[in-house]
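Input: a single structure, listed below in structure tokens.
Of the protein chains in this complex, all but one are displayed in their positions.
Entry: chain A
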Amino acid sequence: MAMGSREKILEAVKRNQPENTPLPTVPFFEPPFTDSVRKFSEVVQAIGGEVHQVSSYAEINTILKKEFGTKTIFSSAKELAELVQTGLDYKNAHAFADLELAVVEANLAVAENGAVWVTEDLIQERALPFIAQHLALIIPAETIVPTMHEAYGKIGTLDYGFATFIAGPSKTADIEQSLVLGAHGPKSLLVFLIRPL
């Protein structure tokens, strides 16, 4: 039965589709800014995130310890092992339900919109960056590209099971267009830009 609909749909589409028009090539668009790191930081702040320029993981450790103290923290980054809560079953996404902070290393980021690209291999569980009450992302400053076109240029046809662009904390404006941070996902977003000294 399902097979019947497949054939029916494909046949109707084929019969009705217009004459072929060629696929345009995506040109290079010059970004209207030169300092991508600066632009990225500005946009992240404008969409509700907080940016810290750091030179090492040790600095990140210090900042997180100060801001989150003894609250439950999870990260797959080896350098942050001493912050991570032990004794929890982190193989199960549901176990993250009470997690206060997730710290995730990201692949690259986009200056024009403050979006940070995270692939599945960098997070223990797909749910992790969504279910935590707060989220911190770590990005080497040199991985910031100006626009989405360059981002996809770098991503290419890479294989992954799941990947996402994250731009700011979870938010909603569904009640009379009043912006509220923390709809279902993290209520705040910390971005650490690593720039070695």
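Quick note on the criterion: a residue touches a chain if its C-beta (ideal position, glycine included) is under 8 Å from a C-beta of that chain, and two chains touch if they have at least 3 such contacts; residues count from 1.
Heads up, the rule we're going with is that contacts and distances are computed from a predicted model.
Enquirer: Going by UniProt, what is the name of the one chain that was not included in the view, given "Oxidoreductase", "CRISPR-associated protein Csm3", "Branched-chain amino acid ABC transporter, permease protein" or "Iron-sulfur cluster-binding protein"?
Expert: Its record in UniProt gives the absent chain the protein name "Iron-sulfur cluster-binding protein".
Enquirer: Where the complex has a chain not shown, which of A:I47, A:I63 or A:L88 is the residue touching it?
Expert: A:I47
Enquirer: Check each of A:P24, A:G69, A:G87 or A:P196 against the chain that is not shown and name the one that touches it.
Expert: If we include the chain that is not displayed, A:P24 is the one touching it.
Enquirer: Counting contacts across the full complex, list the positions on chain A that touch the omitted chain.
Expert: 2, 5-6, 8-10, 12-24, 26-27, 29-30, 32, 43, 47, 93-94, 97, 110, 112-115, 125-127, 130-131, 147-149, 151-153, 155-157, 159-178, 180, 182-186
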